[in-house]
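Everything below concerns the one structure shown next.
A protein chain is absent from this complex, but the other protein chains hold their places.
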């Protein structure tokens, strides 16, 4: 059997003992598992941010990887713990939308509510399902426990969707969906959506918060002088606004959620 | 042989090269070891905090796990490096109390001073025993090096103890022993101590810093409205004061070490 890989994405931070508890539970059930942290620094309770980060990372892992995501403000209430089988992966987490973007991107094949007491710790707390339900369920799946035995199958799950950008005439109306630690502004505008209408080297007009600025469209940061704005097809497929060796979020005063317009001439 | 697991708990942070040095040393001696970070974000020199976090996490790991904890303000002075065999685990670290709460909880069977030069790096610095003594000793233990050969056995170790809460009449006097990254206030009051005297749904009167407030006792955060205080038997067995989707530490102005009273009617 191939060595199973389990990834973890949470808003637990790296100081508290919570992540370690989950890892201890996983290794107690499935000592062969390789556990990889995607991140534990999701903004507290920010389901959309977690959904984005999981979406950006999930597909680079080997097929069969079990992705566990626990950003779970409703822990202990009636929201359901679920496991989703997609074309190549298994996703485990609360049914609050956190898994949806990645799972739909890969192609959902089966959704199960995690109900089997067999895959939970013997005492399930009301406040830490990461440790008591999601970690052990992921570990049992890693060991080969069949998904169908987790619980009943369901058809619909909670969704989080990125706003789709709107195009009308030469205008693309979008939104900042993520600001990374460099200050790069990731928009919801896919490169594929505009690539036939723009040329590298041309300047694109950006409107934001009552301001406007012209930004050269480039492939890499270094094609503009130090400290200058640049518009780039980011490594995740979305258009990103960046500053060469600088912080675009600080320079423009833009943050997650803010709306932007771009003017494309063709 | 089962693959050995070594956990690390330190106040080294995640930027400096110190944790990586320890991991390199462990893998050089015992390439089969699985190394798991509990945390490296213990507040600098905070032995009590490290003891608490280790206590919260240790028991979720498989029996045989070697728990290394290096929060070591006295490094290079006469405080002793020790290894403790408990009922199910091995603990390795300085004899300054950092290991005591977890080790006593599991049941101490043997305590050894780490004296054997064989399990240390050939040159031992005066400032980095994590790398030069604790990491290699843990790795040799992981390889099967017998504990008795580490050095002389001792009977007593340094202790850190959580204050025990006091109960008199309907009053429980306790203390905040940890504030987690959500702002949850973990008290030293065990759920077991009060559970026969309270009922879920009732309101408990909390006195702190000259203020008082009534807080509903609940099983999960979501049972109170957003932003409201809630008193919960936490996942670690201690009573915790929380805010649904909010930060109790900020809301009440309470921090680690602060005293609180609770009034229980029965």
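Note that the chains take the letters A and B in the order they are written out, and that residue 1 is the start of every chain.
Here is the rule we go by: a residue touches a chain if its C-beta (ideal position, glycine included) is under 8 Å from a C-beta of that chain, and two chains touch if they have at least 3 such contacts.
Remember, predicted model here, so these are calculated numbers, not experimental data.
Screening B:44, B:87, B:152 or B:197 against the full complex identifies B:44 as the residue touching the chain left out. Here the missing chain is touched by one residue of B:12, B:134, B:162 or B:238, and it is B:12. Taking the whole complex into account, subunit B touches the unshown chain at residues 12-18, 20-21, 23-25, 27-28, 31-32, 35, 44-45, 73-77, 125-128, 131-132.
Contacts to the hidden chain, counted on subunit A, fall at residues 2-3, 5, 7, 14, 34, 36-42, 53-54, 56-62, 65, 180-182, 219-223, 232, 234-236, 240, 245.
In this section, only the chains that are shown with their structure count from here on.
For the pair subunit A and subunit B, the distance between C-alpha centroids works out to 31 Å.
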